[in-house]
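Left out: one protein chain. Kept in place: all the others.
For clarity, chains are labelled A, B and C in written order, and residue numbers in each chain start from 1.
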Amino acid sequence: MSQISRSAPSIPMLLAIGIPIIIALGFLPRFIGLYQTELLIYGFTFAIAALGFNLLLGYTGLLSFGHSAYFGMGAYTVAFIVRDLHVQSMELCILGGVLASLVISAIFGYVCVRHTRIFFSILALALSQVLWSLAFKFFWITGGTDGIRVPRNRITLVGGLFDFTGSGAYQRFVYSYYYYVLVIFLIAVVIMWIIVHSPFGKALQAIRDNEVRAGFVGVPVQRFRWLAFVISGTFTGLAGALWVPLNGLTTPDILYWPFSGEIVFMTVLGGFRNFAGPIIGAISFNYLKVYAVAGSQYWQLVLGSVLVVLVMLMPTGIVGTLGRIARMLRRG
Amino acid sequence: MNPLDRRSFLNKLTVGAAAAASGSAAYFAGPRPIQAAYKPKGNIPDKPFKTGHITFLTGPANLLGEPGRKGHLMAAEEINAEGGLLGRRKIETILADEAAGTDANVKELRRMKLSENIDLFTGIVSSGNTPALGPVAEELGVLTLFNDGCTDFLFDKAVPKPKYVFRVTNIQSADGITSAVGAAKAWPHAKRVASLQPDYSYGRNVHEHFMLAYQKLVPGATSVSEAWPKLGTTDFTPHITKLISDKPDILICGVWGGDYVAFYKQALRYGLFDKMKVATTLAFGGQPHAIGKDHPEGVLAGAHANYFFTFPGKGRWPINDSFVERYYKRWNEYPSFEADGAYTSLYLLKAAVEKANALVGGWPDDDAIITMLEGMGIDAPSGYTYIRPDNHQGYKDAVIGMTKNDPKYEFPIWDPESIITIPIRDITAPPNWPKPGQGHNESTAAANWLKTTWLT
Amino acid sequence: MDTLIIQTLNSIFYAAVLFLIAAGLSLIYGVMRIVNLAHGTFYALGAFVSAWAVGAVFGASSTGGLALIGQLLILPIGALAIAAVGAVIEPTLLRPLYGRPEEYILLVTFGLLMILDDVMKLVFGGTPLSAGSIMDGMGSIRIGGLLYPAYNLIVIAIGIISAVGLWAFIYRSRFGVILRATSQDRRMASALGINVGRIYVQAFAIGCFMAGLGGAVVVPAQAAVLGMGVDALILAFVVIVIGGLGSLEGALVGALIVSFVRTAGIQFFPEIELAVLYLIAAVVLLIRPTGLFGRA
Partner (left out) sequence: MALLQTIELKRYFGETRAVDHVNLSIEEGEFISLVGPNGAGKTSLINVISALLEVESGQILFRGEDITRTTRTERVRAGIARSFQLVNVFDDLTTFDNVALAIFSREGKTTHLAKLAHLDHAVTEEADTVLSQFGLAAKRNDNARDLSQGERKLLDVALAYALKPKLLFLDEPTSGVSTRDKGQIMDTIASVVRGEGITAVIVEHDMDVVFKYSDRIVVMAQGTPDEIRNNEQVAMTLLGSADTSAFARKD
């Protein structure tokens, strides 16, 4: 996909590229089997988080090192709803998770957007750690480091149409949840795509490029940053909500700041100056981490080296680099 | 179950090495021979038997993870030396690091089953992880023998009706109660109790079950101080000062692994051991040599109510004698309860596979193996271990002892005169006791059983 | 009363270590406008190197006064080693990124954090390392009815000496003047003939030295364990957020606040001990965005 804010996007062309991809994704589970399907669902959920995150980094120019808070808020809210309210409907859970992350990102964002640059990053990080320490310490409510389990058999999809009890429940869950998450993922992509190509999205990019001038063309800079923060946090919260049933439990690990670092990592891996970058980055990162952990006790070394090399040599990420190679090939 | 009262319960407990032998006469009536080689029936494939083993390969918890890994590998090597399971299937092991965190462990278990196609999953040290991994193992349908991760939450809450999941070492509530019994026996007048616990399910469980049992054994005992350091804490000094300032008679400490080593060394320099009696649940849970000679004597040193290699003593239980000898030869160190647990797990599997083969011939399917495991008993280095069919939990008589230096070793061991063996049936909820949510809202079935029936 | 004294000493001990880490972080930020996410890992690495060096030279169980002095002398090796690591990392990994948005440096240091964590695992093994023989060799002193390890007093002294020394270095020495000039206006400093590249590598190495020193002094009292760096970094962040990014006084006051609050938390309200720290940081940032001693 083209670089942010080049010439106006052509919708027929996007559809021409998008529809075959969607169809391919629809048939994919038939060919790749249970495990790969499950990995792909993880990839989609992280992609939603990275997409939300990138509204701040790529489009508004704010690097949040505290997005674990919103992911975790979505996840924990779903866990509370299932455990304490005995709600089964995943749709209600998602609604709750999204609302909770919206509220918390509105509060945290209100504080954070008074700052920019490194101060913004550190404040976002400090606030996220408040949530982490609460989840960590209040054992009898949050399960402490044990976390809260969200058993699959207590979840139903599409208003109770699909449930997951009895034999083969796990397989049924993975295959139905794949399509469930895929649809939500596609909706999230479309919504985010519209947002970044809307006048509002242009205004955010203007803030990113030049906040002073943005003010002088009449853009209320701080308020728009806040709005972007809330949208970003809410997307990430949606991702957290979807991630819980997949993972089966939620622990304070997803609230701890290195997880925020992973969200940043995903986005940069794909390339934060493009719309598709975070999506590609999140899915790739998930594979990278799973296979690094499986392949070596020194998986952190692998991930860290990839990150360093990426930043030093491929700052535009996978998508940006592919784009550059494509341009070079075209030129001859 | 015969109702017990406090006095007769404490009195009938056997103390000391000599007493232990006679007290456990039912189990130790005579050394049993190691099983003779089994001749399998039917056609056995020679496909390797893949096991996944997740344990702490790094970090402070490595003190427990390492012996587990070694016990597992040693059992696999021994079995493979005889040709493998049923003489044909060699055991292969895929290792992963538990220190990667719960979420990563969950993902790794899925990968092991779905991508590597393991036949058996074993390992796990942390109580935070079994309730997370148990349900995953059930839904994947992977036969699982947890060595440890002993929290009651696993079979009380996370997997109330296990099919594939078993656990070999003692349940946590038994661990907490064992320390309470040991403490009450040694210091019957210690009423002011302080508690130092790692802040997660294990520490919470220890605190609760210890207090429930201790308050019944020592009437008037109260909790006067609590400290909840995070797992992996390196600086215990403010906790130690706080504990001293609250002037308890006794400290119950559930801190374990490298954390315990850091704690006891710092406590020593702050004079904590001079100011109160100390009872632990896991001081002797790690590699025996990890505890230095500087460790004070007369501390109640828990080993998870399971096993310390000097007990049963030489000549009293040949299985242990030979296990300790082989383990030392293989790894140049002494085994811990995790080593026994991991080792026993594979031998349990072997026994179940052979029993199932004897019945149906060929390589038995998982259902057949599971049927055999339910209710199976085995003579392990630590004594007789029994898998209770209702909850798939391993049970064995609980043991605990006091620290004492012995010139023969570079580290303190249990004072032979102090070791207590507690019949497991006296300190654990009987089969099918209502679980949390079934008519009571205690955190565990054992807590409810302790409150309602124990020593009344 | 005895408890109060001991807890105060505990807090000051903890503050001394935190100050060493946070002052290094703050110094690097002040001069170069870099937030180094690997800083906590440098602290951990310092601890491992020192513990390893003490063990390698003296073995695990050497005792006696001479051995003790030898061990104490060897201890700072961790700090020197980390300074050397810093002197290599700045020109190779960070310098190429100075022209680029600051996110990139943040990310490189995050990558570095992961790499170094595993390098430690690879080199020193997964199990904790300790230099406890120093601690044991020095024994404990009696305060009222309670004991306090004598070694901890040395750490407190090192903390105080470092604070004074660093202050004198930055505000009284020629190098300090150059350092401050560079931190205020890099281009101007360069125009005045100051070799900014050299100043940067020196400042970064000094910052790393501080982190390594923190690790080196803590290792006899505690132990070097994997993962200690991530926890330390986050606390150092809290310290400099409260005290003010780039401010030496801020690092000192912040370290004292954090460690006293932590001790009070453990003593009086263990449930929210951690949350309180982050909340304080957030409140300070709300009221004084640049921290107690920071300048915009």
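What we mean here is this: contacts are C-beta pairs under 8 Å (C-beta built on N, C-alpha and C of every residue); 3 or more make two chains touch, one makes a residue touch a chain.
Note that the structure is predicted; figures quoted are calculated from it, not measured.
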For the chain not depicted, the shown chains it touches: A
Residue of A:Arg117, A:Arg154, A:Arg172 or A:His197 touching the missing chain in the full complex: A:His197
Residue among A:Val219, A:Leu246, A:Ala282 or A:Leu310 touching the omitted chain: A:Val219
Positions on subunit A where the hidden chain makes contact: 4-9, 194-195, 197-203, 205-206, 208-210, 212-221, 224, 231
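Everything that follows uses one rule, which is that only the chains that are shown with their structure count from here on.
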More contacts between chains, A-C or A-B: A-C
Subunit A and subunit B, separation of their C-alpha mean positions in angstrom: 40
Centre-to-centre distance between subunit C and subunit A (centres being mean Cα positions), rounded to whole Å: 34
Overlap residues in subunit C, where contacts from two or more other chains coincide: 121, 271
Residues of subunit A whose C-beta touches two or more other chains: 136-137, 297, 299
Complex interface listing, subunit A residues touching subunit B: 33-35, 38, 42, 136-137, 139, 143-147, 149, 151-152, 169-170, 247-249, 251, 253-254, 290, 293-294, 297, 299
Subunit A-facing residues of subunit B, complex: 57-58, 96-97, 100-104, 106-108, 110-111, 114-115, 127-128, 131-132, 135-136, 139-141, 153, 158, 199-201, 204, 228, 230-231
Subunit A - residues contacting subunit C, complex: 57, 63, 65, 111, 114-115, 117-119, 121-123, 125-127, 129-130, 133-134, 136-138, 257-258, 261, 264-265, 268, 297-301, 303-308, 311-312, 315
